[in-house]
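Report on one structure; see the data block that follows.
The complex is shown incomplete by one protein chain, all other protein chains being positioned as in the whole.
Moving on to chain A:
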Amino acid sequence: MLKLPIYLDHNATTPCDPRVVEAMIPYFTEAYGNAASRNHPFGWKAEEAVDYAREQVAKLINADPKEIIFTSGATEGDNLAIKGVFEMYATKGNHIITCNIEHKAVLDTCKHLEKEGAEVTYLEVSDKGLVTPEQVEAAIKPNTILIALMYGNNEIGTLMPIREIGAIARKHGVLLFTDGVQAVGKIPVDVKADNIDLMAFTAHKMYGPKGVGALYVRRKNPRVKVTAQMDGGGHERGMRSGTLNVPGIVGFGKACELAMNEMQQDAERLSKLRDKLEGALMQLEEAYINGDPAHRLPHVTNISFKYVEGEGLLMGFNKDIALSSGSACTSASLEPSYVLKALGLGDDLAHSSLRFGLGRYTTEEQIDYTIEAISKTVTKLREMSPLWEMYKEGIDLNTIEWAHH
C-alpha cells in the first residue's frame, strides 16, 4: 500500500537514516561529555567518538582527518571559507571569482565582502547552467585569491567541471573553494584528485542530522588557513570555536560511512527512477528539462511545464507529494528562481518549473504515483490557462502587450 505524502524534495533536506540515529543516541544520554574535557573519561569518550567520526567524514572525500573542521552546517562553512580566506590572504589580493547560480550563502557572503573591499567576478553560466574552465581562467587576475564555485547545483543538479577548474586554480596559485552540499555523499568527490582547497558540506543532505556540517581545509600543497569567524575556545585548530556537537558529529560520521558504502547502488537505482519520471513527464507537450542532462546529479531533475504556473501546479498535489517550484509567487518580489533566470529562461518558463530530488527511500511505486498526479494536474490547469488557449490558437504570446504589474 502506497503511503502518502511522498517526499521528493531531497535537495532541501533528507530524512535521517535510522542507522544514523541509532549511532547518535548514546551520545545524548550516556557519553554526553564535552570533547574538550581532557581530564576525565566522559571527555575522553566524546573526543574518541569525534575522532572516529572525523575519520569517517575524511575518508568519504579522500581527505586527511586533520583537514576536517566541524561546523553547524554548510551556510557556516560557506561563510567561514570565503570570509576566512578573504581575511587571511588580504596581503595577497582581494579578488574572488564565483558564478551567478551559487547558493545564497555564497552569493550573499561575496556581496558582504564587496562592502569590505573585495572585488568579485560573478561568472555567467551557460544555458545549461555550467561555467567552463576557460571562463574561469580568463577571469583570473594578479590579485585573485579565491575561486568559489559549487560542485552540484541545488535547483537543477548540474555538476560543474570542478576537476578541470581545480587544475587551473593550482596552475595559477589561486585557492579553490567549492560548495559540495548537493554532491558529497551522492557521487564520488575526491579533494585530492579535484585539487580542491576548501569544501563545505553538511550532514542533513546525506541522511544525517541537521545542524552539523564540515569544512574541508587543505593542510598540504598548499597549507591553507582561514581566519576564524567566531572567537572563543579555539576549537577545531583555532578555525572554529564552540563546543562540538558530539551526537551530531557521530551521526554525520555514520552518514558518511553509509554513503561511502551505498552511494554507487543508490545512484544507479535513483538515476533509473529519475529517468523514468523524467521520460514520462516529457511526454507532456511543451515540457522542458532545465540544466544539463549530460552533467548532473543522478537523483535530480528540474522540468518546466509551459503555460502553467509552478505554484498553482503544486497546489494540485502538494498534500500528497512534496516538491518545490522555481516559482516564487509567495515571495514579496514575485521574482522567479534566479538560477533558472541565469540559464536564460524566460520568466514564463522559470515560473513553470518543478524541482524533483529523489532519495534513498524513493520507490518505483511513488514515482508512478507522481507521474500520474502531475500529468493529470498539468492537463487540468492547461485547460484553464488562457496562455495555453492562445498557444493552441497559434497566437505568439510575445506579440501581446501585457499589463505589467
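In this section, a contact is a pair of C-beta atoms (placed from the backbone, for glycine too) under 8 Å apart; a residue touches a chain by one contact, two chains touch by 3 or more; residues count from 1.
Here is the rule we go by: contacts and distances are computed from a predicted model.
Undergrad: As a check of understanding, state which of "Iron-sulfur cluster assembly scaffold protein IscU", "Solute-binding protein family 5 domain-containing protein", "NADH-quinone oxidoreductase subunit D" or "Energy-coupling factor transporter transmembrane protein EcfT" is the UniProt name of the chain not shown.
TA: UniProt protein name of the non-displayed chain: "Iron-sulfur cluster assembly scaffold protein IscU".
Undergrad: Looking at A:18, A:117 or A:386, which residue reaches the missing chain?
TA: Looking across A:18, A:117 or A:386, the contact with the absent chain belongs to A:386.
Undergrad: Of A:180, A:251 or A:336, which residue touches the hidden chain?
TA: Only one listed residue reaches the unshown chain, and that is A:336.
Undergrad: Can you say which of A:47, A:155, A:292 or A:309 touches the chain missing from this structure?
TA: In the complete complex, the chain left out is touched by residue A:309.
Undergrad: Tell me where the left-out chain touches chain A, residue by residue.
TA: Looking at chain A, the ones touching the missing chain are residues 307-312, 315-316, 327, 329-332, 334, 336, 346-348, 351, 381, 383-389, 397, 400, 402-405.
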